[in-house]
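Yeah, one chain of the complex is gone here, protein chain that is, but the others are all in their spots.
Order as written gives the chain letters A, B and C; numbering starts at 1 within each chain.
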Amino acid sequence: MIEAGIIGGAGYTGLELLRLLVMHPQVKISVVTSRRYRGRQLSEVNPHLLPFIDLEYEEVDTREIADRCDIVFLAVPHGSAMEYVPGLMEHGTRVIDLSADYRLKRADFERVYKRMHKDKEERDAVYGLTELHPEVADAALVANPGCYPTGAILAVAPLVKAGIVKQVIFDSKSGISGGGMEPSEVSHFPNLAENIIPYEVTTHRHVAEMRRELPVPLSFTPHVIPCIRGILTTAHVFLHEGELKTYEELDEIYRQFYRGKRFIRLMKGMPSLSSVRGTNFCDIRYEVEKESERIVVISTIDNLVKGGSGQAIQNMNLMLGLTEEEGLWSPGLVP
Amino acid sequence: MIEAGIIGGAGYTGLELLRLLVMHPQVKISVVTSRRYRGRQLSEVNPHLLPFIDLEYEEVDTREIADRCDIVFLAVPHGSAMEYVPGLMEHGTRVIDLSADYRLKRADFERVYKRMHKDKEERDAVYGLTELHPEVADAALVANPGCYPTGAILAVAPLVKAGIVKQVIFDSKSGISGGGMEPSEVSHFPNLAENIIPYEVTTHRHVAEMRRELPVPLSFTPHVIPCIRGILTTAHVFLHEGELKTYEELDEIYRQFYRGKRFIRLMKGMPSLSSVRGTNFCDIRYEVEKESERIVVISTIDNLVKGGSGQAIQNMNLMLGLTEEEGLWSPGLVP
Amino acid sequence: MIEAGIIGGAGYTGLELLRLLVMHPQVKISVVTSRRYRGRQLSEVNPHLLPFIDLEYEEVDTREIADRCDIVFLAVPHGSAMEYVPGLMEHGTRVIDLSADYRLKRADFERVYKRMHKDKEERDAVYGLTELHPEVADAALVANPGCYPTGAILAVAPLVKAGIVKQVIFDSKSGISGGGMEPSEVSHFPNLAENIIPYEVTTHRHVAEMRRELPVPLSFTPHVIPCIRGILTTAHVFLHEGELKTYEELDEIYRQFYRGKRFIRLMKGMPSLSSVRGTNFCDIRYEVEKESERIVVISTIDNLVKGGSGQAIQNMNLMLGLTEEEGLWSPGLVP
Partner (left out) sequence: MIEAGIIGGAGYTGLELLRLLVMHPQVKISVVTSRRYRGRQLSEVNPHLLPFIDLEYEEVDTREIADRCDIVFLAVPHGSAMEYVPGLMEHGTRVIDLSADYRLKRADFERVYKRMHKDKEERDAVYGLTELHPEVADAALVANPGCYPTGAILAVAPLVKAGIVKQVIFDSKSGISGGGMEPSEVSHFPNLAENIIPYEVTTHRHVAEMRRELPVPLSFTPHVIPCIRGILTTAHVFLHEGELKTYEELDEIYRQFYRGKRFIRLMKGMPSLSSVRGTNFCDIRYEVEKESERIVVISTIDNLVKGGSGQAIQNMNLMLGLTEEEGLWSPGLVP
């Protein structure tokens, strides 16, 4: 059995790792930390985990965790992961960081996140968008992608790699669980129900990941919708003149690109958040606008699974030589 | 024009008073207070009030407010109203208190709310359930009822007054706006959406008001449902043996009791929260269970209007000799 | 009193006309038709209108309606309005058509809606986007705009008229009431809750109205979100090179353009669906993306009010020489 640790096991990302890992046939969860709940039973704090886990929350001790674990997930806020990564790696464990701390080069990180990077080393983290970066298999440190970039990049990567894209506008709609477990004005039910809330419409930091992976002019505007889980991204794609493809040509490009990628489903019908709810799938559909140079690509993911903890486990599976879909293979919770 | 003041004008209750009073043809809002937003324009803090009001939030000065206002609404938390009432009344203004501070006798208040009452006097507040207490017209101090008691008491008062009720179980379902404007665990969208949350299932303090107005054995259990506004109360009413009424007899009892009460609508179809949304109506329907001694009465109100600020204005209208429905007369926001 | 008639008074558009007109101080509703409910009391079919209206649904008799009414609203499906307009106009009444039948030139209508126009005459209908077409005041026939075009056109008209826009992508998110009263797969709660549904992503017919009013390259993609009322439109606006404006310049353009338009609110904060809920306002906010040629404009409306029945009444007010905001002036239902 693989021994796994979770640093930051009391937020949505940590709990989603737990929800999935308690069912993973090859993984034993050895340690879960939480400052806030140190010493308390996980299943007491989170009754939905009863009786799936019999552990107490611990304090972080990177040396001890590294000793006890084959792999460690960091599910802590941006800025905190970099405090633990050096210690964990020094002691020889492999790390999957779900924060933003190692997704960008140090200089880019500092510019985008407006804070100094505390890690003395510039580490070679692999960007864990599994379908595009099979080299995660050999990584010592994986930087798990942001939720929005996962859905957005997967939606248009085949077209961008084909060299036919002039410009992309990503308009994304996310469930509120992406905002975390802490009650806030945006997550306050009377504010979000019967509403939709655009935010950071020209300034969201995730655009940096998108631009790095998709070297074309692109812009990104996120919105929160009144639902718990899921991100639907509407990609308005403009092609270079004369490059407009028929649906069949597009379809061929996508099918070639994602051949053998089991978590990508190319859909004839419209993707929905329910088909991916609780799963690691990314569903994608494309449509050509007649008499125009526009293609509209729609992608859906569960922000907490493919957009977070599921993708992290997908990376873990590859890093440890397991089948990619181990512990992640189930239909969506429909309806 | 009547000059009205609102102490506590930044919470849901205060804002609902404002939403209604800015449209009231006979009222001029003279002063609105808020500690938190003192000195800021109301319409800047609450953009939905733009351009309906051109006032700044002020600090409370009871003497000055009493001087400037014919009537003052207290929309502050339980325990705070009693700090302002003595000063306001001393300076001769009439007061409608939307908190719980004057709804019960002092001794009952202290027992139920588990705190000392700070008002030195035991004041003769009239309980402002307008349909049952026309004497509000002459009151100097009105204690506006709780949201749950309003819907519950109106649902069964005709039966209780008829002396045929053995026992009542109120099972109420409320929108979350009843919980106020402050984000909390219960109001956190991922906790409330796709859920229903029972709370204080045997201990909710509103039962004291119900028992005072309805002297029969009764119990009360509230739940929060995933909607913003509205309370639906399901009253399971058991009659004394042999007292079971036909629908027609029941209907006669209700029609007699509520004759001329324009905000009570006795419904043939099932009441809904949308029919009362944004309005001061209380919709009521009753059904006799065959081969049983049970009657099920369903009532719906908008918790912020008939269950709060609207009823307060209804009381104001009576106190000031206006038509009862002035400023409150509009159909529900359907759909 | 103005005598008004509603043809098609049992759908959401007709009911919203009723909700607003029963409160309009200068209007008497003289006749309301419905094939389905002919002979039944309006308030029996629609209990939320109790006791605001005491009329029965009638059959359509255009001559009689024209005789009895100063103004007639057509709230019938596309393709049906054109059956009534000739008769109504022949008998000399003025008409506000809420369907799409007279929004486009005959040829454009037939191409976009893929059906023959049955009216023998090509009539000079005025496009009733009130803020842009003050000539509605003199119109005999007003074609009330579609819900999406209302929010979209108002969002960017000032920029387009200023001649600085290269391209616009409208990404709109609508409440489901826009889909009407008939239950459907999309409106089925388990399909829409916890979801967002893009549809006609490159083919929605409303784009024709937008292109006519905004002569720049533009595309449009609509989505349904899990809420009842409201449309939020995200306009991704790209300017001609060198034309990028500062926020202050933009703000000046908008303020000049909408000077005196009382239903347009230019917002510093983010518009929300609740601030416009139940109202005729269109709230607009704009933001400049740094180091880019993009401006993001967000607009919100209540699709049934400013996007439908409210705007129709606004047009009626102008046509009949009343104040523009008569019967429409109230703050949004917040929360």
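Keep this in mind: a residue touches a chain if its C-beta (ideal position, glycine included) is under 8 Å from a C-beta of that chain, and two chains touch if they have at least 3 such contacts.
This is a predicted model, so every value here is computed, not measured.
Just to verify: which one of B:Ser30, B:Thr93, B:Ser272 or B:Ser330 makes contact with the chain not shown?
Once the missing chain is taken into account, the touching residue is B:Ser272.
From the list B:Ser34, B:Thr62, B:Ser187 or B:Thr221, which touches the chain that is not on show?
Only one listed residue reaches the unshown chain, and that is B:Thr221.
Kindly state which of the options C:Glu131, C:Glu194 or C:Asp283 is in contact with the chain not pictured.
With C:Glu131, C:Glu194 or C:Asp283 as choices, the missing chain is touched by C:Glu194.
Who touches the missing chain here, A:Gly128, A:Pro183, A:Pro222 or A:Gly278?
Counting the whole complex, the residue in contact with the absent chain is A:Gly278.
For the chain not shown, which residue from B:Asp171, B:Glu243 or B:Glu326 touches it across the whole complex?
In the complete complex, the chain left out is touched by residue B:Asp171.
Could you list which residues of subunit B touch the chain missing from the display?
These residues touch the chain not displayed: 169, 171, 173, 175, 190-191, 193-199, 201-203, 219, 221, 223, 225-230, 232, 234, 236, 270, 272-274, 277, 287-290, 292, 294, 296, 298, 335.
For the chain that got dropped from the picture, name the residues of subunit A it touches.
12, 15, 18-19, 22-23, 46-52, 177, 181, 193-194, 228-229, 265, 267, 269, 274-278, 283, 329-335
When the complex is taken as a whole, what residues of subunit C touch the one chain not shown?
So the residues of subunit C touching the unseen chain are 12, 176-177, 181, 183-185, 187-190, 192-194, 226-228.
The working rule: only the chains that are shown with their structure count from here on.
With centres defined as the mean of C-alpha atoms, identify the chain lying farthest from subunit B.
Computed centres place A farthest from subunit B.
Which chain lies at the heart of the structure, taking centres as C-alpha averages?
Taking the mean of all protein C-alpha atoms as reference, the closest chain is C.
For subunit B versus subunit C, which are copies of one sequence, does the interface use mostly the same residue numbers on each side, meaning over half shared, or is it different?
Same: most residue numbers at the subunit B-subunit C interface appear in both copies.
As a quick test, compute the distance in whole Å between the mean CA positions of subunit A and subunit C.
The separation of the two C-alpha centroids amounts to 39 Å.
Out of subunit B, which residues touch more than one other chain, so two or more?
12, 177, 181, 193-194, 228
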